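The complex appears here without one of its protein chains, the remainder shown in place.
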Amino acid sequence: MKQRPIRWSVYVGLMPAILIVVFAYLGTMIWTVGISFTDSRMLPAARFAGVNQYIRLFATDRWLTSIQNMVMFGVLMIGISLVLGFLLAVAIDQRVRAEGVLRTVILYPYAMSFIVTGLVWQWILNPTLGIEKTVRGWGFESFRFDWIVGQDTAIYCVVLAGVWHAAGLVMAIMLAGLRGIDPDLWKASRIDGIKPWRFYLHIVIPVLRPSFISATVLLSLGVVKLYDLVLVLTGGGPGFSSDVPAKFVMDYLFQRQNIGLATAAATTLLVTVLCVLTPWLYAEYFRRQTPKG
Amino acid sequence: MSSVSLRNLKISFGAVNVLETLNLEVAEGEFIVLLGPSGCGKSTLLNAIAGLLDLTEGQVFIGGRNVTWAEPSERGIGMVFQSYALYPRLTVEGNLSFGLKMSGMPKAEIARRVADAARILQIEPLMKRQPAQLSGGQRQRVAIGRALVRNASVLLFDEPLSNLDAKLRTELRVEIKRLHKALGSTMIFVTHDQVEALTLADRIAVMHKGVIRQLASPKEIYQRPVDRFVASFVGSPQMNFLSGRIVRRDEALAFRLDGGGEIGLNGYDFTHPVSDGQVATLGIRPEQAQLQPSPQHTESLEPTFTIDEPMGPDTLLWGTLGGETFSLRTTSDHTPNLGTAMPIYVNPAQVSLFDAAGERL
Amino acid sequence: MTTHHTSEGPSGPAPRRIGPARLGIYAFLLISALFFLLPLYVMLVTSVKPMAEIREGGLFALPSAVTFEPWIRAWSSACTGLDCRGISPGFWISVKILIPSVIASILIGAITGYALSFWRARGANLLFAALLLGAFLPYQVFIYPLVRIYSATGLFSTIYALVLTHVIFGLPVMTLLFRNYYAGIPIDLFKAARVDGGKFFSIFFRLMLPMSIPMLVVAVILQVTGIWNDFIMGLTFGGLANRPMTVQLTNLVAPTEGEIAYNVNMAATIMTAAVPLIIYFISGRWFVRGIAAGAVKG
Partner (left out) sequence: MSKKYRSLWRATGLMLALIQPAMAAEKTEVLHWWTTEAQSKAVKVFADAFNAAGGQWVDNAIVNGDVAKPTGINRIVGGNPPTVMMMNAGKQFGELADAGLLRNLDDVGSAENWKQVLPADVLEAVSRDGHIYAVPVNLQTPNWLWYNKALFEKFKVQEPKTWEDFFAAADTFKAGGVIALAFGAQPWQQHQLFNGVLAGAGGRELYLSIFRDKKPEATETPEFKRVAEVYAKIRSYTDPGTPNRSFNEAASMVITGKAAMHIMGDWEKGEFSAAGWVAGKDYGCVLGLGEQNFLMDSNVFIMPKVSSEAASQSQALMAKIMLDKDVQVNFNNLKGSMPVRNDVDTSGLDACSKIGLEVLKDPSKQLAGPDWLAGADMLNSLADVVVQYWATPSQTPEEFAQKYAAVLEQFQD
């Protein structure tokens, strides 16, 4: 009997993906994790150091601050963007005038890079240049809006810029969701005499669950990767009060030349993301998968 | 014209066995219909013949050639799909010639074959149109045409008519039958529609849960179903099933209904020996009973009919017999009294009997 | 996730006469619009003001004398260190990075998505899982080893390194996009093509790719904006010679000597934002679809 032929062309087609996964993802990941267990500084070294880097990492104020900032940024930015985006979508859905213009205006920030976003907000929030200076120029000499130079408030500036960047996207997703709701539902609710706000709260929001989930996933991707925005907006400062993990890793990798600690931090991020992700990915893509003809 | 031979075919997706050790021999020029409910494995079997699925075990021969691991295009087959699967953004002509171009055939030959197919299927005026501009029936003609231009000796049809409305379906059915007569090619046709199966097939393979339950001529399938599944799947309305027992009466066998009533089984062609008191099911198709006795229709039962459905040439009567649903098809003009029990007559040689496991007795 | 409309238009309750609720909605929308427009306004206004005016009036005042000189300087003569060629070299480098990156990442993503969708290859699920994870993981895990690989192969700070990097990190989303798209194409079509003699590549190039135009548009929007807006890859792998526009912008606005030329900086910033903004304005709804499709949901 003839052997089952191997379809080489399929593997040729998949080869770039296979190479990328094997070398660029898995290989580098293993390397990074491995190095995190050494005492590498400027150069990667094979001197095993156990979990020393991790011990030091979690004794480092700056790392703890950056983790805290990431969580705070994530919760606030996603929360505010979802609420604001949803409200905007609802408002736009009320047959308002100039709907197209409004949609455009609300969404355009999402097309901008974090670099541009960070720069422009840095200017606006700069007390000696932007809002504070302008309001004082109007005669309110005691007006203060100097969050960006405040130790405890700088991270809120990052949140502000983040919301500005992302709320439009949430609005677009929500608006699409609202427009997809069966028009008969609206009719039924009016016949039943349900108050609009109740209708939104009890009917619309549950129906839009998938939209909320999509938006949350999309926004949370940006949270772990948050780097550019902080870099240009606050530089992680004042001090390192608005530092984030991605920036921490980059600094230790390149400026500080402490590869061991940087890879330990990266590995910690990796493990965190994997823990959150794996169950979800499994549920989403593999559990329900049926064989294809 | 090639024969198709499937030997010990087994297909599993992971732990699920879709086809269990399946054998099928299709003769040259034969029209075989694979009939069964959805999920029975009939499309899987067709895809396996086409080479669109990898076999877990077994071999496929087409025209005596082992094509188990050959590419679909190397098997000498043409295939027509339920969803037409016309290539979008190509004209009808483009669709017909796409495969031939891909195999590097000379242009003149392509043109000749496409013209032939177009003529046979009467789609010449459509050649410059796009699939989106065609009606469902036209699309399916083009899809058949695409199979024809391959000059394939085996044509595979995967529920080709089920997306069409009733009128078109009948038209195209006849067309396919004519095509078979004209071309003489071997055809394997998958459907869940028993009318298509009964009208088209030389032989029908009734499938259930990955197994061929009965492979026989349409007539045999209809009249002598091998089990309750085949009996119930083929025929509309469904065969009446009445539960009861085989009893011995005056040296002859009879069937006593649990719900009351009894018929003699004189003339029934038993396939197995039976025992006295054996639990069994009596199957009577709606048209196998009639309101008047005749020389063959000797045995009587007394159902009560409650509803009549006039269907034009005949009328369906619905009611119960001993607590079980019973239907009867009659051509008689006079409507019986609804709501009261009345005698009907059956021919014991026509009925079916099944044992407790559902096998034909 | 999609933006399809019911043809009946807005589905909210019909407007009543202008009441307080209605006014509230307009007020909310107006204030929000101002919030979203503020940065663009600041950039545009400041970029056409002379420095003297900025010193006086701050960022928000309308210009009394419009000048385009900052734009000209930002484009062709603003200094980054000693290099006084403006931001235009960065623009052209970004273009040079963009074009091959977009083409290669989409092509490879499409082939992979096609292979995963139609061809049952051994280990395909594993590959797909690994790709999905790749879409989510923080870049910091990969960056350093990649730097070393590029250094060792001489790719470091070349365009190739950046193109390769964009292919690597664009692959998961591109694959997912095309895999989902192809999952919506009737499998019969693929079967018909195989019966017709199509092979892996011929089916892809002659049948699937031409059918993928809507998804290609989405992918192009997604990749053009994503790659254009990239900073970290350009910063890490571009080196001196191949700093994309975003990286050059951060260098340009980093004050070097004397007074910060806010008007020039803002003009340069607008220029950097221009490409994705133009894409956004001309592609409109497709843009949303593209971004949303990147949400890793099918």
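For reference, chains read A, B and C in written order, and residue numbers begin at 1 within each chain.
Please note the rule applied: a contact is a pair of C-beta atoms (placed from the backbone, for glycine too) under 8 Å apart; a residue touches a chain by one contact, two chains touch by 3 or more.
Keep in mind the model is a prediction, meaning the values are calculated, not measured.
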Fill in the blank from the handout: Shown chains in contact with the undisplayed one are A, C
Problem - Chain not shown: contacting residue from A:Gly13, A:Gly168 or A:Pro245 - result: A:Gly13
Exercise for the section: Pick out which of C:Leu132, C:Val167 or C:Ile187 touches the chain that's been left out of the picture. Expected result: C:Val167
Problem - chain A, residues in touch with the chain not shown (by the definition above) - result: 9, 12-13, 15-16, 41-44, 56, 60-62, 126-128, 146, 148-149, 151, 234-235, 237-241, 253-258, 261
Problem - Residue ranges of chain C at the interface with the undisplayed chain - result: 80-82, 100, 103-104, 107-108, 111, 147-148, 150-158, 160, 163-164, 167, 199-202, 204-205, 235, 239-240, 251, 254-260
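Here is the rule we use: only the chains that are shown with their structure count from here on.
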Exercise for the section: Could you grab the centroid distance between chain A and chain B? Build each centroid from C-alpha atoms only and quote it in angstrom. Expected result: 57
Practice task
Mark out which residues of chain A touch at least two other chains, giving numbers and ranges.
Solution key: 291, 293
Handout entry: Multi-partner residues of chain C (at least 2 other chains)
Key = 120, 191, 199
Problem - Residue numbers on chain B that touch chain C, as the complex places them - result: 47, 50-52, 54, 71-73, 77-79, 81-89, 98-99, 102-103, 143, 146-147, 150, 158
Handout entry: Parts of chain A lying in touch with chain C, wherever the complex brings them together
Key = 7, 9-14, 16-18, 20-21, 23-29, 31-32, 44, 84, 87-88, 90-96, 99, 102, 104-117, 119-121, 123-124, 129-131, 133-134, 137, 164, 167-169, 172-173, 175-176, 178-181, 183, 186, 190, 196, 210-211, 213-215, 217-218, 221, 224-225, 227-228, 231-232, 245-246, 249-250, 253-254, 259, 262-263, 265-267, 269-270, 273-274, 277-278, 281, 285-286, 289, 291-293
Completion exercise
chain C residues touching chain A in their complex are 1-6, 8-15, 22, 25-26, 28-29, 32-33, 35-40, 42-43, 46, 57-61, 108, 111-112, 114-121, 124-125, 127-146, 148-149, 167-168, 171, 175, 187, 191, 199-201, 204, 225, 228-232, 236, 246, 249-250, 253, 262, 265-266, 269, 272-273, 276-277, 279-281, 284, 287-288, 291-292, 294-297
